[in-house]
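Only one protein chain is missing; all other protein chains are in place.
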Amino acid sequence: MKTASEDGLKRRDFLANLALAVAGLLTLGGFAARFFAFLYPDVPPEKTLEVPVIARDQIPANGGVVVNLPVGHVALIDVRGEIRAFSAVCTHLGCLITWQPTSDHVWYCPCHKGKYDTEGRVVSGPPPRPLTRYPVSVREGRVYVTLKVRQPMESA
Amino acid sequence: MSAAAIRRWFAERVPIPPEMLRKPLKEELPTHLKTWLWAFGGTPLLFFFIQVATGILLTFYYVPYPLHAYESVRQITFSLRFGWFVRGIHQAASQLMFVAVLMHMIRVFATRAFRPPRELTWVFGVSLFLVTMGFAFTGYSLVYDQLSYWATTVGTNMISEVPLLGRPLLYLMRGGPDVNPNTLSRLYDFHIGVMPTLFVMLIVAHIALVRLHGVAPLEGDSDRKTYPFFPDHVLREAAVGLVLLLAVVVYVVLSPPGLGTKADPNLTPAHIRPEWYFFPSYRWLKMVPVQVGLWTSVVFVLSMLFWPWIDAGLERLAPGKKLGVLIGTAGWLFTLCLLVWEALS
Partner (left out) sequence: MTIRSQKYLVAALSLALLAALGAVGSVDAKRRAELMKTRAPLTAGALNPQLERGKLVFAKFGCNACHGAGGVGGVKNINAQTGGEVNGLLRVSETYTREELVERIRNGVPNVDKADPTGPEPPLHMPPYKDLVGGQEMQDLVSYLMSLRPQAGEAKSEAW
């Protein structure tokens, strides 16, 4: 038969164990939170910016070129005098497209043989979406493209 | 899903005999362990775990190549979230680990717990102390500031004083004739690969021996009162550990780590000194010729390693005169004097 004091003893023991467990877990959690924040990269925010990319005359007539900037890769194409800008990153898995004008496509992705046309639409292959299109402005012989950019990550 | 069912599931798959599990927990420890003097056994291990944790975190950002190393340490200390905190703990805990190992060594020495049959425990213990010094030396070299670079140059130059093998050993350590990018890679590898492995092997051997022998009884102590390891001693060690952790964290908050000037291979700074735990050797080497300094240091380390036998020999030489305690204490005091002298100059 349990006496009242035995019950009280058990409860006091349980409380002490509980206090210990809760305090311990919270503190462990505190350290874990700090260390996780340390490891999680400091990703700079994205900003929409108009960036000078290339001189107008460097894009051949009815031709295309891929420009690699520190903050992105831009595919430019001249279609009967109109300059169009796309992201040069294949929408499938991130490889860079190349200019490869043929009868059915102009951009080719070597990784999984994705093909895009002059409007950035997928002609064949696995890419799920058309190429991202960027607004273009040509001023004083320079081509400006409006991109979403991030500052490059800080590193040693 | 009762607790008993879970326990049974586990016991079937990890068949540890229940006695083997219960024995270390139920172990009865002599009550002389209840004093604070005996709290220092577990603290080096606690600090080792802290160093491994913070060290691993640091390796996510540290780059072991000259100049990049400095920049990565700068990034950690000033740019990254909680970088100052992780690095600060790593620095502060390394100093405290040193102190903890030293205090433990002194306690074991003073109580002559290295007496037979515990000599090997002592040998492993001193080896752990030497590895700790190795950690400290290689660790600081990785920052690649002026102190790092020149301390590495001087420290590795010591090796070349060894007759015959000196030069090849030096080239091996440095990965070349001068301090070069290979040197940094080697020091890094020692710090995060070789020495942690050595340390773990040694500590397992050390603790296994302590558990197997049981805690050394105090000399002349006939009082055999005991208390259980779990939960009494565990709680005691947890309290001590938490106090130390708290001290470290508060210290780092109040005094966050900084950074010296970048290493310049063309300029030895006017006031160059190693870290405080190397002061005794540093002062000694300033006083005596290099060869003398080298060989006396070797003798000193060897006598530390083999102290149980030296002590036993001294006891046979002059029974009851406690020559071992006298000479050993003289050695500790001499080292302390060198340390203080260097610190004050």
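Each chain gets a letter, A and B, in the order it is written, and its residues are counted from 1.
Heads up, the rule we're going with is that a residue touches a chain if its C-beta (ideal position, glycine included) is under 8 Å from a C-beta of that chain, and two chains touch if they have at least 3 such contacts.
Keep in mind the model is a prediction, meaning the values are calculated, not measured.
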Checklist line | Residue among B:His32, B:Arg107 or B:Lys262 that touches the chain left out of view | finding: B:Lys262
Margin query: Of the residues B:Phe82, B:Tyr140, B:Tyr188 or B:Phe278, I need the one that contacts the missing chain.
Written below: B:Phe82
Check: Which residue among A:Asp13, A:Glu82 or A:Glu119 touches the omitted chain?
Finding: A:Asp13
Margin query: Among A:Pro70, A:Gly94 or A:Pro128, which one touches the chain that has been omitted from the display?
Written below: A:Pro70
Next item on the list: Decide which residue listed in A:Gly8, A:Gly24, A:Pro60 or A:Pro135 touches the omitted chain of the complex.
Entry: A:Gly24
Note to self: Touching residues of subunit A against the unshown chain: what are they?
What the structure shows: 12-13, 16-17, 19-20, 22-24, 26-27, 30-31, 33-34, 44, 47, 49-52, 69-71, 149-151
Next item on the list: For the chain that got dropped from the picture, name the residues of subunit B it touches.
Entry: 67, 74, 77-79, 81-82, 84-85, 145-147, 150, 231-232, 235-236, 238-239, 242-243, 245-246, 249-250, 252-253, 256, 258-262, 264, 267, 269-272
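Heads up, the rule we're going with is that only the chains that are shown with their structure count from here on.
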Note to self: Applying the document's contact rule, which stretches of subunit A touch subunit B when the two form their complex?
What the structure shows: 34-35, 37-40, 42, 154-156
Notebook entry, point to check: Where on subunit B does subunit A make contact in their complex?
Noted result: 53, 57, 60-61, 63, 68-69, 71-72, 75, 79-83, 85-86
